[in-house]
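Every protein chain but one is kept in place in this view of the complex.
Each chain carries a letter (A and B) given by its place in the written order, and its residues are counted from 1.
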Amino acid sequence: MSNRKFYALLLLTAVLLTLGIASLSVHAQDVSGDLEIFSWWVGGGEAAGLEALIARFGELYPDVNVINSAVAGGSGVNAQAVLSSRMQGGDPPDTFQVHAGSELNDTWVAAGVMEPLNFIYEEEGWTESYPEGLISLISDAEGNIYSVPVNIHRSNVMWYVPANLEQWGVTVPATWEEFVTTTCPALLAADVTPLAVGQAWTQMHLWESVALGVLGPEAYAGLWTGDTDWASAEVTSVFETYGQVLACSNSDRDGLSWQDASQRVINGEAAFNVMGDWAAGYFLVDLALEPGVGFAWSASPGTEGAFLMLSDTFGLPVGAPNREAAVAWLRFLGSAEAQDIFNPLKGSLPANTDADIENTELYNAYFQDAYTDWTTNAIVGSLAHGAVGYGEFKDGFSNILAVFATDGDVAAAQAIAVELWNEVYGE
Amino acid sequence: MSKAGRITAFFVLLPSIVLLAIFVYGLIWGTLTTSLTDLERVAALRGLPGQFIGAENYERLVNSGLERRFRIDMVNTVFFTLSFIAACLASGLGLAVLIDQKIQFEGVFRTIFLFPMALSFVVTGVVWRWLFQQNSGLNVLPTAIGLPAGNFSWHLSQDKLFTFNWADVPNILVMVVCGLVIYFALNAYMKKKSQRAAFLAAVAFLLLMLVTFNVPNQAAPLRSEEHGFNVALFSITIAAAWQMSGYTMAMYLAGLRGISDDLREAARVDGATELGVYRHIVLPLLQPITLSAMIILGHISLKIFDLVYTIGGENPLQIDMPGLYMYFVTFRSGDYGRGAAIATIMLIMVAIVIVPYLATSLRKERN
Partner (left out) sequence: MAATSVPLGTTRRPAIKPGRILIYALLILFLLLFLLPVYMVIITSFKSFQEVDLSRMWQLPVSLNFESFARAWEVLAPNFANSLLLVVPATAISAIIGSLNGYVLAKWRFPGANILFPLMLFGMFIPYQAILIPLVQFLNSVCLVPNADGTCSTSLYGNIFGLILVHVVYGIPITTLIFRNYYTEVPDEMLEAGAIDGSGFWGLYWYIVLPISLPGFVVVIIWQFTQIWNEFLFGVTIAGSSAQPITAALQNLSGSQIVEWNVQMAGAFLTALPTLLVYILLGRFFIRGLLAGSIKG
């Protein structure tokens, strides 16, 4: 054997060994150290889901010490501030929760602080298992994929208790107009809060359901592409309707978390609540209610056939202190197994299509219904949950809605919204 | 003392001077320059500098429809500062006078009135948020003695007092200055400095004329927009005064103990009533303490952050403050330029209160 050949062989062996070790390390117990998982899941079904994931991950990787840093505040309102100061300080967690779409792309990806995860998608065969539309929401123009979605949520859901509606003699309104003109007065006469609404972000959450209901999916989507003019009469009527809907809600909004607001529906203090389907997780896991009896749902008025979506994903920041463990976590998170652990608790649909959605033990009537909608409806992105308009627009808009909640001035709100749009997205 | 010692002394002080030069003045300079740029998160993370945009961030804060929240915050700050100082001074002085009545168990009373001062505003906020719950807490307290439950919305109240238009703010500011000038003019008159009094009166008259002819409003045209003093701020005032009135009491108490009994006794011998002794002897002597307390309390309220964050959470505008907004603009919206501009405005407000105070109290000390 010539020297050259010998070295070639040696090199080959070395490469094979390394590959072997590498592929071993993916599934075996070589991964160790601290793994900091940053999220805003601190309570209810979502925290239970995260804890169940961490427990299973701990069985697979017993040497990894998971640090669950969750920052309280619904929809990540406080977590995003903490994360932002940490990224600026060069102190990223190993992996963090981020909404698919604008919240991921227009901030962290644009700043170049995320690692592309295409290698995971290729090795795990996820390019086939995840819906194309969802992957495009978490990819840049060059096709780099930057996060792993753990779920699909629907924002435009209206919750109620069927027996209560019957008792008060109202039916689920098909449009916002019906809600404002018929349902709301009837409920007020019965001394019931027609709609339970919570603190600021839940008001934006309500606004997007009203906008979708008034505009329809196409014009709603146009708000974020510039095809729908923010100064148009249609948008005026969105604000008008939103004002009327708000007038049908409780006055102590700012003091309520989303769970408090949902709870009021269950307690019979309020008739309806518009909240994402994490409310289903809350009803099923925390309150142990039976779907269809203890609580029921429909698309928020006027949005039948449209699915206002958001997705919680986890990414890998550049400079993650324990990259190896973070990659192991992401591989686990995207697997069908993990998604079947998490989503029944959280009240969301699995993003991975290999998940066992047909299993009605895991995914009860609510999920079956939602899954049908997810696969058949028109899909649009949520503003309140980072799919569209994240950052300056969302925060400015949140201030517009906060002022609107106090003065109800439609013309002023719309004029400032136009100004905001031009400022952020205009030429 | 020795020259060598003097040199050593300078080198001992030097590290502190350098540290403060960097961490106070250097970083303030950094904030100031950032506030003149459009620096935001994405550029900053890429290590790029912001574009210089002059005073655009400030103009936007003062006059753009997008920044109504900031102007609400400024109005809130003014209102909160006034009510907080008033509450602390009144209860602090009252408690100090009561405790000064040669009472039994004075130490126990003093300790209890002062202990909230040892707490963090975060603790205070958590506790009072519980007490401000709409359907319980303070609202149901009256039921314990058979009264009907209260129905206050506390920090969630949407009611406003004294509504005014933002466009009138230049006039209002000039009126405030005018009021101060008149106060000084009267002061000068009482002290028989007629020349100075006449000059000040002329200035006051001039300012009044300016307002009459609407000159300030026209010189600084601002957006027409309704503002008012939010009633919800009273709850923040209650929580903050609970924490800080003991401190005010301690300051007054020290002042009262500094007034000799002989002086009061002399007044009593001259036939003054107990109330008269306080009005004519004690209160005037406490004036410098009132000023100190106002300044300490004022600079706390101008930069308040943790208490409001803990009580209010995300962004209920009726109790929002610049300190909170700065935090969210900077770290949630990622707009460093605008966050720095808000921070600079906060610094200027505090400096207006603190710099004259520092200057005068140190000059007094030297004399």
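Here are a few things to note about the model shown:
Here, a residue touches a chain if its C-beta (ideal position, glycine included) is under 8 Å from a C-beta of that chain, and two chains touch if they have at least 3 such contacts.
Predicted model, so just to flag it, every value in this text is computed and none were measured.
Check B:Ile99, B:Leu156 or B:Ala204 against the missing chain and you find that the one touching it is B:Ile99. Residues of subunit A that touch the chain left out of the display are 36, 38, 42-44, 67, 69, 71-74, 78, 82, 85-86, 88-91, 93, 257-259, 286, 319, 321.
Where subunit B meets the omitted chain, the residues involved are 1-2, 4-6, 8-10, 12-13, 15-17, 19-20, 23-28, 30-31, 34, 44, 91, 94-95, 98-99, 101-104, 106-107, 109-123, 125-131, 133, 135-137, 140-141, 144, 242, 246-247, 250-251, 253-255, 257-258, 288-289, 292-293, 296, 299, 302-303, 305-306, 309-310, 313, 322-323, 326-327, 330-331, 336, 339-340, 342-344, 346-347, 350-351, 354-355, 357-359, 361-362, 364-366.
We take it that only the chains that are shown with their structure count from here on.
Contact residues of subunit A toward subunit B in the complex are 73, 77-78, 80-82, 84-85, 87-88, 106-107, 110-113, 199-201, 251-255, 391-392, 395-396, 398-399, 402-403, 406-407, 412, 415-416, 419-420, 423.
Note for the complex: subunit B touches subunit A at residues 40-42, 44-46, 64-66, 68-69, 72, 133-134, 153, 155-156, 158, 226, 312-318, 327-329, 331-335.
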